[in-house]
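Only one protein chain is missing; all other protein chains are in place.
So that you can tell them apart, the chains are marked A, B and C in the order they are listed, and the count of residues begins at 1 in each.
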Amino acid sequence: MIWLFILLLFFIPVSLPAQEPAPPTPIAIAKTPSEFQAYDTPNNCLDDVSLIWKAVPSEVELINKSKELKELNKTIAELQAKIDNAEKNKRDDKYYSQWEKKSADLDENKWKEKLAESEKKKIKISNEVDALKNKIIITEYIVYIDKNADGKFEQEVDRFPSNANWKSDKEWPFWVSGTKEGYHYVEINILEQFPAGTLPELKKKKSELQKVRSEIEKSKLEHKDYSKANSRKLNLMKEVNILEDKVSAEKNEIKSKPYYFKVTAADKDNSVLFTFPVLSAQAKDNWFNWSLAVNFLVMIFFCATVIWFISHAKKNKDLFLRRINGLDAVEEAVGRATEMGRPVFYMTGITGMDDIACICATVILGKIAEKVAQYDSQIKVPHRDPIVMTVCQEIIKEAYIKAGRPDAYKSDSSFYVTGDQFAYTAAVNGMMMREKPAASFLMGSYAAEALLLAECGSTTGAIQIAGSDSTDQLPFFITTCDYTLIGEEFYAASAYLSREPVLVGTLKAQDFGKLFILAALVFGAAISLAHLPWIIDIIKDFS
Amino acid sequence: MNALLKKMANLDRRIIYVLISLAIVIPLLYPLFIEVNVNPEAKAVYDTIDNLPSGSTVFLAMDFDPASKPELYPMAEAVLRHCFSRDLKVIGMTFWVTGVGLGEKAFTDIAKEYNKQYGTDYLYLGWKAGGYALVIQMGEEGISAAFPADHYGRETSTMPILQKVSHLKHLDYLVELAAGGSIGTWYYYGKMKYKFKMGGGCTGVMVAGWYNLMKIDWINGFMGGLRGAAEYEKLINKKAKATRGMDAQSVSHMLIIAMIIFGNITYFVNRAKGNK
Amino acid sequence: MIVAFVMGVFFALQYYIPHPFTDDLLTGISKWFIVISGIAMGLGIVSLFYLHYHKIKRRAPAWGFSFVMFIALFAMVGIGIYCANAEVITETGKQTIYGWLYQNFMVPLQSTMFSILAFYVASAAFRAFRAKTKEATLLLIAAIIVMFARVPMGEYVYAQIPTFQVGGVTIPPSIGDITSWIMKTINMAAQGGISLGICLGIIAMSLKIIFGIEKSYMGSTK
Partner (left out) sequence: MDSTVIGGWIAAGLTLFMFSSLYKDNPFYRFGEHLYLGLSVGYIIIKVIYANIIGGLYKPFFEDQQYLLIIPTILGLSLYTRFFPKIAWISRITFAFIVGYGSGLTIPRIIAGGIFQQIEKIITPLGKNSATWWDIFSGIIIIIGVVSVLIYFFFSVEHKGVVNKISRVGIYFVMIAFGASFGYTVMARMSLLIGRSYDLIEFATPKYYYATLILLVLMVLILVLYESTRKKEEGSKDNA
């Protein structure tokens, strides 16, 4: 039931709490916009305040119509180009088969029909646009700023034509209203309007410092003495540090005060038509990016399900797990290595320790190394990254201790080869050709070398088990390896091999997440089939 | 017979390797010249060059290195052949220091074919550090200011080819063969300001991106990958490396398909016999 | 343990905080990783030297080749330091010895290894594409269609098939259209499903690490 609730949360527009809109008080003249608001700080911005006001209805209509016109012109141009091209090809006799000619003719006719239709529409819309243009009186909006509410408002901040600066130009979380209805929207950087007084000095010092640095570099190359320049550099650096502190203090000072804004609308002749009431706003640092709130909710939700399932798993120990073929074969592969007296090769992919796929590969290595230790076989793990190598040494050692055979552990079973992609491949292939491993495991993320390693392994007759999240390389693993763990199976492997209830619990949570995605998919598809564009906007906001 | 069939099913890899290398090398040496369908993108480059009055100047920017040689080098050759056959003048350079030798080779080889004079009919500037600054300099102060000496160290300011076309704005067409992002440099610092026409060629992986560049009018056409080069070769009626490359592609693909089918036939025959 | 938890929680939350302080921290720490990996390189070198030194010492089979490795390594490092890591001289554009070494040794070796893939693709296709099961048959047919369509010869052969029109639709559709439909529809569906699964797997794995449920990457399970 919880997930249904969460699903609902996804689609119910929530009002935005953090921003406090000032009360709208319109000044009455003909066709006056009705709302004017000033916001403290919009999402993502630190030194900004924003102003929003509703545009005259005809302005909105004009903008929509002109957009439509633009689209139409584009399609017309595209169609024309297609037709021209087809004609040209016919003239130049570029078609080598009868079949091709026929289908080209067919396409051309279709395009021509569409073209005629579009032309008709274009005439209609451009007439409408002209009519609207005549209707509109406001040509320009002008924004002023002042430090006092009753000041003179002489500092002009922005000036733009009445068909520009729309709220819908920016990205908003889905619950913010008015992104479609035609609101004008201006962001004003306070620090740009009232810059810190010491800023120019800081800039000067910085460029001086840069010069001294390049001087030092030059004299270093020419083997000249540069101690003088060096001491100058150190002095400059101190000065810069002091100035930087000063500037940031000044900036904070500037930002700590509210500012007052006035917006006027002007017509063609630059005479003021009307003025909005003065409003105030203050720039604040944000500690949460509200446009990512949905993302955050999903994360919290997922954390909660994982924790819930884990605690559930502790109570309820035998959870069902479906079979994963590749993992059932691990035992067979390791056993075979013992029988044949040949080593097992294990590769952890190309990424480093900060990549989850690589971490997962090392975790699986622990489980496999344990089996290797039990069966008294040998494991070899060639590496491209020294940190991963170190981690794997630890893991293998621990696995041997766990299996009760710490004496059998060899410190050089996990070793560094090289960081170069193909040198690594060449070296590992060479080793495989010489040592003819009984089994080879390819786990983690791979690039082009995937097939090189896997095919070479299969020529040596090894049982190969691959597990990867690189979707580009999976086809090659499928064709060359005996067993392949596709995508999520690879991530499930460690839980599957260990059968620890806690880990299996997270698998359940994953399944739950999939169910959730499935529901969202089907639900979303149904709605978008019903042509409700707003739902697509909501989904777009998520990403 | 049975033993033979079993052997066939598990054909030694080395035989496959030999077949593949033959399928690649033989078409390269003895080409089949299979017809390639010409796409409008490559045709646009061809048409632009074809409609230039003779004596016009084309700039050939060869911004690639040996790694992209199989795809872009044939394009350079094809464009040069087209230009020289139409008595156009060509100036060449590269932003990629590792590709400087490739450009030189293309120019000397093709110029020899058409008996062209260095300094009057063509000029190879080579490589110089600077990147976009070079483009600005070539536009503002002139080509010979950016490259006082050419690839061979000869003085450029007195060369006849640079008398009429001293600055980038005098160019009639610029062909950019790119294995990376150098087209941005040519567009932002060159074309935007000096308004010359631009076309180009790119590697196979970049084709999708270049379609968009063509839509926003950075370039008026381009050759995409080996296939684009083969199309251009078809257009100038001089089938060379790229067409051979495409032949090799065709033959090797067909060989793989034939092998798969063959493998399946032997597999089924074996199975049928095993069932009996 | 605690370190992993703190780092994990902090960097997960960092994404939602627009304050510049956190961005500075993120770029700062990614610079730290450059330093850590630089220092860790020494471990790799020790491991490599140990392995090959022992091969030479034990006179293991083909120990001579370990000498080749050492000579190549020291030559590259020596020349690299001599040329101060410059592959070309910036002013003149002339290649240094280091650049020449790279150009004439590393580049052909690299591209040859890469091109061996062509052979492997062929032999993998021959061996694996057998219509043993329904799945394998689908794999095989899809591969053949796409391979066929990608080259001029395939287009040419396919164009010989007679076509006819049914209600404005050409039958059979051009082979290019068929491939692009497979790539855009079926391929996208499968890739979408797989990558959605992968995303869930990654999130679960990350959470396991942050909450300390999975700690075998540290070797000790204690």
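By definition in this document, a contact is a pair of C-beta atoms (placed from the backbone, for glycine too) under 8 Å apart; a residue touches a chain by one contact, two chains touch by 3 or more.
On a predicted model such as this, the values are computed, not experimentally measured, just so you know.
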Residue of A:Ser50, A:Gln393 or A:Ser494 in touch with the missing chain, whole complex considered: A:Gln393
Residues in subunit A touching the chain absent from view: 213, 237, 292, 295-296, 298-299, 302, 319-322, 324, 352-356, 359, 387, 390-391, 393-394, 417-420, 422-424, 426-427, 429-430, 433-434, 472, 474-476, 478-479, 486-489, 492, 496, 507-508, 510-511, 514, 517-518, 520-522, 524-525, 528-529, 531-533, 535-536, 539-540, 542-543
Absent chain, residues of subunit C that touch it: 1-12, 14-16, 28-29, 31-43, 45, 48, 62, 65-66, 68-77, 80-81, 84-85, 100-119, 121, 125, 134-136, 138-147, 150-151, 179, 181-200, 202-203, 205-207, 209-210, 217-220
Those residues of subunit B which, in the complete complex, touch the missing chain: 13-14, 17, 20-21, 24-25, 28-29, 69-71, 101, 204-205, 225-226, 241, 245, 248-249, 252-253, 256
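What we mean here is this: only the chains that are shown with their structure count from here on.
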Which of B-C and A-C has more C-beta contact pairs: A-C
Length of the line joining the C-alpha centres of subunit A and subunit C, rounded to whole Å: 20
Centroid distance [mean C-alpha coordinates] between subunit C and subunit B, Å: 26
Residues within subunit B bordering two or more other chains: 13, 35, 37
Junction residues of subunit A, two or more chains touched: 96
Contact footprint of subunit B on subunit C as seen in their complex: 87-88, 90-91, 93, 95, 103, 107, 111, 118-119, 121-123, 125-127, 129-132, 140, 143-144, 147-148, 150-156
Interfacial residue positions of subunit B with respect to subunit C in the complex: 11, 13, 16-17, 19-21, 24, 34-37, 66-67, 97-98, 100, 126-129, 227, 230, 246, 249-257, 259-260, 263-264, 267-268
Of all residues in subunit C, those that touch subunit A in their complex: 12, 15-20, 33, 36-37, 40-45, 47-48, 50-51, 54, 62, 109-110, 113-114, 116-117, 120-121, 123-125, 127-129, 139, 156, 159-163, 165, 168, 170, 174, 191, 194-198, 200-209, 211, 213-214, 216-221
